[in-house]
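Of the protein chains in this complex, one is absent; all others appear in place.
== chain A ==
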Amino acid sequence: MSNLNAPILASRKGAGKAVRRRPGVGKSVSVALLILGAIGMVAPFLWMFTTSLRDASHAYDLPPQWLPTEWDWSNYAGAVTGPVPILRNMFNSAVIAIAVSVGMIITAPMAGYAFAKLEFPGRNSIFVGLLSSLMVPAQVTIIPLFLLMRTFGLLDNPLSLILPGITGALGVFLLRQFFLGLPQEIIDAARMDGATAWQTYRLIALPLAKNAVSTLGVITFLGSWNAYFAPSIFLNSTDTATLPLGLVLMLGPYGAGNVAQVMAATTIAIAPALIVFLVAQRWIIASLTQSAVKG
């Protein structure tokens, strides 16, 4: 481990000494480094946006203009009326992502609750079996899944992506973690008052898990919205394609497509991630990091 990070740690050593002698200098060096990194992270998105507002003939103008030189929205109109039905693709992506996240936020909390709070024979072995599926890469199951979908006539059909997506071990794991932290007294009290197991879950436990469930919904939505591998194999016409497939079609082989329009479409495609980011960043960061640091 120390070998892997040796160069970086070595440079830290120098920085550390500077901090000790002249705190101001060390801190401004690190802020400068952080700013440099942040520019590197943001610049590609900025270029995408300004290019989307420029006439295609100026898309590759050099030196690059980092701020919009013109506010020409025609590339957006061009992107959605072009040969690739981007709006249709976006609708397909939305249908699949919504179906998958709704399914997931129904099935995963139920199973997570059962694994955390209900007693039944085989509970732990079933849970461990489920968790082991996190080790199975999608590439291994894709061929049998393809054959399965083909047998049931579901190729080129959104159901081929929805059905495998509505359950999953990761969501069960996250929700189980949450329900384990829920005091048993709350559950027992409800049961004492005569609530059935379902009522206890639905009326007491689930409402308390609101944040965890929302986070799971958002993560599942984005995962589906961003997916490429399985859709590229199950869907094979432009009308059923999801947005990532549509954009790759639009880009064309060797990036030959109209760059300004491609960037306009990409800007639209990134919008959900941006919205999620602005609204739910805090939750997502908290839930993702918690499972790693404490899990």
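Methods note: a contact is a pair of C-beta atoms (placed from the backbone, for glycine too) under 8 Å apart; a residue touches a chain by one contact, two chains touch by 3 or more; residues count from 1.
Note that contacts and distances are computed from a predicted model.
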Complex member absent from the view - protein name from UniProt, among "Methanogenic corrinoid protein MtbC1", "Sugar ABC transporter permease", "Anti-sigma factor" or "Cytochrome d ubiquinol oxidase subunit I": "Sugar ABC transporter permease"
Hidden partner chain, touching residue among A:Tyr76, A:Tyr113 or A:Phe178: A:Tyr113
Residue of A:Ile143, A:Leu180 or A:Leu203 touching the missing chain in the full complex: A:Ile143
Missing-chain contacts mapped onto chain A: 1-2, 4-5, 7-9, 11-13, 15-17, 19-20, 27, 30-31, 33-34, 37-38, 40-42, 44-45, 47-48, 51, 60, 62-64, 106-108, 110-111, 113-115, 118-121, 123, 126, 129-130, 133, 135-148, 150, 163-164, 166-169, 172, 197-198, 201, 222, 225-229, 232-233, 244, 247-248, 251, 253-255, 259, 262-263, 266, 269-270, 273-274, 276-277, 281, 284-285, 288-290, 292-293, 295
